[in-house]
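Every protein chain except one is present and positioned as in the full complex.
On to chain A.
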Amino acid sequence: MEKNIAIKVENLTKKFRIPEHGSPNTIQERFVNPFSKKKMIDFTAVNNLSFEVKKGEFFSVIGPNGAGKSTLLKLISGIYVPTQGNILVDGKLVPFLELGVGFNPDLSARENVYLNGIILGLTKKEVDEHVDHIFDFAELKDFQDLSIKKFSSGMQVRLAFSIAIQVKSDILILDEVLAVGDGEFQKKCFAYFDEIVGKKTILFVSHGLASVKKYSDRVLWLKEDKTYEIGDPSEMVEKYSQTF
């Protein structure tokens, strides 16, 4: 792979074999409907997609629901396996497909910082070093021992975001996690983004076209019919906006 490329996607296709009426996961369902196998249909989520993301680039993906954005991110994150094609990733990649992955509502905030931080790839020692800073950044210093089911959703998201940004990575995958917290916390988040833009490679998926336009270097527009276009942010956003 060329040196300045962070993510290279070649002829990527992902098909899911799905039964027509939900998935027959119990023997009863298979028994009641022994021919269910014949009713399996191939659903193409991503079709013959190729693109490259350069190192340090802010690359955004836009498109309507069902165009394959989330599937694409899961493929790049290694959660799904491609049906055809290749994905090459150079550098440590951290996916934030959802903030607060693995948060356990019954555990205290502090315990959740450890759990979530380690799930995201930190070592325990690294969490030890950063835990105070995380609570500072999240402005939740006084709530460390409270179980997070008592947190408001805004507080949970703030905590999750503060943990997420401690994870050292070369490539960040962000799925609609920008707009978190109240106005003041949002400012902090955007300040963080301003700081890392250009330093880290960012693959960003959002319906927030304004932030896509503001930050992106290039935009991939996935369409409902599984075709795609790559181009200049304002041009892509403009074209995409005209479809609705």
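The definition used in the following text is that a residue touches a chain if its C-beta (ideal position, glycine included) is under 8 Å from a C-beta of that chain, and two chains touch if they have at least 3 such contacts; residues count from 1.
Keep in mind that, in the parts below, contacts and distances are computed from a predicted model.
Visitor: According to UniProt, what is the chain that's been left out of this complex called? Choose from "PQQ-dependent catabolism-associated beta-propeller protein", "Transport permease protein", "NADH-quinone oxidoreductase subunit L" or "Sigma-70 family RNA polymerase sigma factor".
Guide: So, among "PQQ-dependent catabolism-associated beta-propeller protein", "Transport permease protein", "NADH-quinone oxidoreductase subunit L" or "Sigma-70 family RNA polymerase sigma factor", the name matching the hidden chain's UniProt entry is "Transport permease protein".
Visitor: Decide which residue listed in A:Val46, A:Leu120 or A:Val205 touches the omitted chain of the complex.
Guide: Reading the full complex, the residue touching the unseen chain is A:Leu120.
Visitor: Considering the whole complex rather than only what is displayed, give the residues of chain A touching the chain that is not shown.
Guide: 16, 23, 25-28, 74, 77-81, 95, 97-98, 101-102, 104, 106-107, 111, 114-115, 118-124
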